[in-house]
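Excluded from the complex is one protein chain; the other protein chains are retained at their positions.
Up next, chain A:
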Amino acid sequence: MAAINRDDVAHLARLAHIEMSAEELDRMAVELAVIVDSVKSVSEAAGDDVPATSHPIPLTNVFREDVVGHTFTAEQALSGAPDAYENRFKVPAILDEG
């Protein structure tokens, strides 16, 4: 069984900005351990001769030429913003960075 304890889950929840109750933390510690174990079983299937990959298709070098394409106007860019000021996104002050 993977060693995922309650503190690990609380830490991850904080990093991911997810609010979790005490019961959720308890339950998720158990469930996450099971999930990690399940994913681990993949490494049992792959031998040493199988290189690690991050993609299912063996594609490389998908590039774009350096040519300017379309852009939004500031109005379009801000059309979904909860708040804006002088063509810029307005966001709450981020105090924990101070």
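Definition applied: contacts are C-beta pairs under 8 Å (C-beta built on N, C-alpha and C of every residue); 3 or more make two chains touch, one makes a residue touch a chain; residues count from 1.
By definition in this document, contacts and distances are computed from a predicted model.
J.: Choose one: "Formate dehydrogenase subunit delta", "Ligase-associated DNA damage response endonuclease PdeM", "Aspartyl/glutamyl-tRNA(Asn/Gln) amidotransferase subunit B" or "ABC transporter substrate-binding protein". The correct choice is the protein name in UniProt for the chain not shown.
T.: The missing chain's protein name, per its UniProt entry, is "Aspartyl/glutamyl-tRNA(Asn/Gln) amidotransferase subunit B".
J.: Which residue numbers on chain A touch the omitted chain?
T.: Against the left-out chain, chain A lists 15, 17, 54-55, 57, 59-74, 77-78, 85-94, 96-98.
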